[in-house]
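The complex appears here without one of its protein chains, the remainder shown in place.
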Amino acid sequence: MAHSQIELTPRAAFADLPITAPGSGVVVQERDELGIASVLARRGQHEALTKRVRERFGIELSPGPRRSAAGGCAFIATGPGAWIVTVERASNGCVTSLTDALGDLAAISDQSDGQAVLRVSGPKAREALCKIVPIDLHPRIFRSGAVAATVAAHVGATLWRLDDDPSGHAVFEIAVFRSLAESFWRALSESAAEFGVRMNGRG
Amino acid sequence: MRIQCPFCGERDSSEFTYLGDATVRRPDPSAPEQYFEAVYLRDNPAGRHEELWYHGFGCRSWLRVTRDTRTHEIFTVEMYNDATTETNQEAARA
Amino acid sequence: MSGHRLGKGGLIDRQRALTFQFDGRRFTGHAGDTVASALLANGVQLVGRSFKYHRPRGILTAGSEEPNALVELRTGARREPNTRATVAELFDGLEATSQNRWPSLGFDVGAINSLLSPIFVAGFYYKTFMWPAAFWEKVYEPLIRKAAGLGRASEQSDPDIYEKAHAFCDVLVIGGGAAGLAAALSAARAGARVILCDEDFVLGGRLNGDRREIGGCSGVEWTQRAAAELESLPDVRVMRRTTVFGAYDGNTFGAVERVSDHLPTPSPHQPRQRLWKIVARRIVLATGAIERPLVFGDNDRPGVMMSSAARTYLHRFGVAVGHSPVVFTSTDDGWVTAFDLARAGIAVRAVIDTRTKISASLLSGAKQTGIYTLLGAQVVATQGSHGLTRVTVRKHDGGMENLKADALCMSGGWNPNIALSTHLGGRPRWSDELSVFLPSELRGTIVAGAARGSFTLAAALREGAAAGAEAAQSTGHDAPAWSAPTVDDELSGVTPCWRIADSRGKAFVDFQNDVTADDVTLAAREGFTSVEHLKRYTTLGMGTDQGRTSNVNGLALLAAATGRTIPEVGTTVFRPPYTPVSFGAFVGHHRGKDFRPTRLTASHRWAAERGATFVEAAQWLRAQWFAEPGETDWLQTVNREVKSVRSSVGVCDVSTLGKIDIQGKDAATFLDRVYINMISTLPVGKTRYGIMLREDGFVMDDGTTAHIAPGHYVMSTTTVNAGKVMQHLEHARQVTWPELDVQIVSITEQWAQYSIAGPNSRRLLERLLGGAIDVSNEAFPYLACAEFQWQSMRARLFRVSFSGELAFELAVPARYGDATIRALMTAGQEWGVVPYGLEALGVMRIEKGHVAGNELNGMTTAADLGLGRMMSTKKDFIGRVLAGRPGLVDANRPALVGLKPVDRSKRLFAGAHFLSSGATVALNNDQGYLTSVAFSPMLDHWIGLGLLARGQARVGERLRAYDPLRSGEIEVEVVSPVFFDPEGARLKG
Partner (left out) sequence: MRYSIFSLMRQALRGHRDWTPAWRDAVPKPAYDVIIVGGGGHGLATAHYLSKVHGITRVAVLEKGWIGSGNAGRNTTIIRSNYLLSGNVPFYEFSMRLWEGLEQDLNYNAMVSQRGILNLYHSDAQRDAYARRGNAMRMHGIDAELLDANAVRRIAPFMDFDNARFPIQGGLLQRRGGTARHDAVVWGYARAASDRGVDIIQNCEVTGFIREAGRIAGVTTSRGEIKAAKIGLAVAGNTSRLTNLAGLRLPIESHVLQAFVSESIKPRIPGVITFGAGHFYVSQSDKGGLVFGGDIDGYNSYAQRGNLPTVEDVCEGGMAVIPSLGRVRVLRSWGGVMDMSMDGSPIIDRTPLSGLYLNTGWCYGGFKATPASGWCFAHLLARDELHEVGRDYRLDRFAIGHLIDEKGVGAQPNLH
């Protein structure tokens, strides 16, 4: 049997999407390197899971749609007993370590490829996002750590807010199904066009 | 119409899908004669109606919503399978 | 007549002259003008023709309630019919055209209708055009349609962009007049999040059209200061050019912002309009009031206009509506117009007041200005061909007097602008004291100012401030005390006068739809005495203005005609939108290719490079086939793809099938309850086909479930039903059996999945995977499944087959999907691997008699599809009980069969119905229909699947496939649905 080693190069979900209105009102960055998994508490194990997450990850899961993070790992609550967990620079590897840590208390499924995540910041991020997400993004309402599973321009999306960037502008991340990345991008970039768009870390 | 999802907070009804009467229970398989009623017959009241909404574009929870079918006013929303998170729409709004 | 622009005054920018065209004639106006004010400034009175009688019409109002002055604005792809000249902002180079006239506005052939008007009364259609019957379609209706419609819509695709946006606030203030500004100020000062919307391009409402003082400065100045303060506050958004058009449930309001309508064209990336969906905790409705016309003979002559509009043109635009106007009034407010005009140096010809008594201050004012005053008098007729020249007055003593006049300002009283208060079902209440309909109390909404029937400025400010404070308070903000500014006194007496008795000529009630006072009476005579019947019989209030100026007069006339009071008659309902809203605004980004999102698989880019033709499946684009150079016909391509798969190997992207991860202690139990067959007996490392029913017993979906690890299953669904199945499972999990320990999540998007099918598929995989997993028949038999490490990733392999060939499905994390499809092609080169599309997949599944979407149409049972035996009798499952109903187990039900054309050269068409040979063509004889057809390159003729009454018992029978829509009729033979490799030998190899 011929043993061929074909090199498989991964491809990012938002790769090669065009920017039609360059500028600096809205800054976007693809978060391709994130490891992502869905974590669903097993029946009756919610409390045990909370405890375990505190022990293993140093993360305090707060009730409701909140993002709780520590050490490059974040638990993003998307439903009762349901989280999206993101791990910086972990890619598909994150599912194994999560399963090792939590598998007895939660069902864990890799979503590193299923979710395409975009970071949206810049002085006009809110103005652009309010055109596609039906969520009140007022700084006092949608605070740092807030999460919303919702719909953006007919595309299911999960939105969360991170800490502000050094210049004091709000920073959001938004996750959509990978197959919808292009459609979502068309809606977002059109909404942001009047403010100008810059892509960070492309290439 | 806005539904106060116990998990997500208040959202537009377009994030949800609707499945009608929430008082319908799947009958016991040993009582087949009840299936016809459960699947087909409805009170269809003009007034208070307990109904199922699924937050499909949100937290994926099935909710039990009490709503007036004449005014669309929503009285209560709760998780279908978790009576402890009962939220009073009025209280939340005030 | 020309030179109506006064030397000074107004909110226009006299430094900026703008040129524009109306009906091809060039004019000049100023920034800050509307088309209407600019036309009036140029002495143009005739601007349109009425709907039915094509009567010459001018400008009636200065606001969005305008019924007459509708024009086509712009040209070409941007042409906007029925645009109100009274609200369209002037821009340089604007082109407007009059409408509903031919050949010209001045000479309109359609005006002949006016001569026939004795016949064209309300309801005439219903009484005639019935004979001869055939004439309706051929003669009458085409004639009617020729005359129908007002402006012409563009026939080209709209070149501008539209947007939608969401906003949230504590207090939404609708209307930026005195009341709205006061409300916004007091709420904003309290720290509430406030949104203030006004449809106009300047704030101030009546303050711009009146000469008023507030706290020692002019109303306009006060407005500007208020606006500046509001705009300086961080949590306040002031939205001009923004009409709140609808109130919806849950305190949601629709508003449309005209972002660029005042510009020649939008600047790059600017939308033309933006739809706002505003969610407010409290609402202040400060939408003002609308002045109502007086109903007298020929009250539609160009030059006749609302008294308040004349004042607006004077104060806001610096335009005199005439050189020699008369005022016709039944209110104190009409006098204000007369005095203001006089003060501006315009020779007011007369004030004709229907009242015999007026207040002393008015009398002294009249004396001071020396205006000719007729009390207890009425205008009964007007003259002038295309514009007013004379009015005929019946004086108190019955004597007649003709007065020369080029404008008539009429003041019939004010109706609160209550439309938005009714959208959620609020019913207006009649006030005997004010003779108006007032808005009903609404939860969360406070009405203030003229909208509430409080017609003085002092009241507007007071109520507005109180409303703003209350709204802020109820959203948790403490409002500082409001120090009421001083305002001058005003008179607001009205003695309603619903119809001028015995006036000559047509007395119009609804100007746009040409409904006259006589039409109302006639309708009442014919029994259309419900106000809603009146509306529908006469079309009163059904025009683009929705009867803003006509409704109340109409129902007052109906009340009079039927001997009832106005509240007994009641009102018709307002509905959204408050003023008409463009389709574009409701659509936003979602047009053209962006109408709905498109889902693309990981191999999409590669497939596009290969020249694939794509087809829709749910929202996905899937490769339908991959034409090779030289192939001219899709069938040729598909035949090649099928043959290649069956003879060697092919690859198909099956990523779009739904994939659901199911885990938990009770996962197997759960699966047993949602599938008709047993899943709990499935060992780890194996896959099983399953069928799901709805609770009503019909098939919902099918697919395979793989037991990938203990207590961990992966279910596949059809592409189209993926979402529906997910919801169904969540329902079963959360609602029906919450006691089960099951977790489910969609992993459709995580995996790119490829089917590798054909006798060489194993060889290809061996080459590709290079020993990462043993795919030999022994190690990996039919229906095996496994997760394994391949290079740096975890991949999954399933031995399942839709094509009936030896086949595998390889799943890789989607980011590797593109690389994997390319690698598959490379690895398969030696065996001539082909990519195949949905069409070839379809051919092969039909050859194998596998059911798919066309058979899983929601009307079939498992038994219909030949899968009845899968229904386990050992367990409960969703749909079991109702699947046993007599109608669902009826032996006569159509069941799945295969069909071949008797003449093998004939083509089959899906959708053809079966008739027994010799049966007459009649629905009673319908035996079923062809669900799916394909040309089988293996059999070299067309084959089909069908649902045939008592099908399984009829193998061998010949039938007619009846298809008058396309092929006519073909003789077919009933065969087994499995056409190819019935023993399934290839599958297991």
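Going by the order they are written in, the chains are A, B and C; count residues from 1 in each one.
Basically, a residue touches a chain if its C-beta (ideal position, glycine included) is under 8 Å from a C-beta of that chain, and two chains touch if they have at least 3 such contacts.
Remember, predicted model here, so these are calculated numbers, not experimental data.
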Among shown chains, those touching the left-out chain: B, C
Message: Tell me which of C:14, C:225, C:533 or C:822 is the one touching the absent chain.
response: C:533
Query: Which residue from C:22, C:53 or C:162 sits in contact with the chain not drawn here?
result: C:162
- request: Give the residue, chosen from C:9, C:580, C:685 or C:738, that touches the chain omitted from the document.
  value: C:580
Message: Could you pull out which residues of subunit B are in touch with the chain that's been left out?
response: 1, 12-14, 17-20, 36-37, 39-46, 49, 51, 67, 69-72
- request: Mind listing the subunit C residues that contact the chain we can't see here?
  value: 51, 77-82, 118-119, 121, 124-131, 133, 136-137, 141, 144-146, 148-158, 160, 162, 164, 246, 248-249, 252, 254, 275, 277, 423-425, 518, 522, 525-530, 532-533, 536-537, 539, 542-544, 546, 575-577, 580-584, 586-588, 590-596, 598, 615-616, 694-698, 853-854, 857-859, 882, 885-888, 890, 909-913, 921-926, 929, 962-966
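Following the convention adopted for this analysis, only the chains that are shown with their structure count from here on.
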Mean-CA-position distance for subunit C and subunit A (Å): 32
- prompt: Quick one: subunit A and subunit B, Cα centre-to-centre, how many Å?
  reply: 30
- line: So subunit B residues touching two or more other chains come to 12, 60-61
Message: If I count partner chains per residue in subunit A, which residues reach a count of at least 2?
response: 82, 134
Parts of subunit C lying in touch with subunit B, wherever the complex brings them together: 248-252, 277, 279, 281, 424-425, 695-696, 723, 727, 730-731, 734-736, 738, 876, 880-882, 884
Message: Which residues of subunit B touch subunit C once you look at their complex with the stated criterion?
response: 1-3, 10, 12-13, 17, 19, 26-27, 29, 32, 35-36, 38-39, 52, 54, 56, 60-62, 71-72, 74, 80-81, 93
Task: Using the touch definition up top, name the residues of subunit C that touch subunit A in the complex.
output: 161, 163-168, 193, 268-270, 277, 279, 589-590, 594, 596-602, 620, 661, 663-665, 712, 740-752, 766-768, 770-771, 791-794, 812-820, 823, 826-827
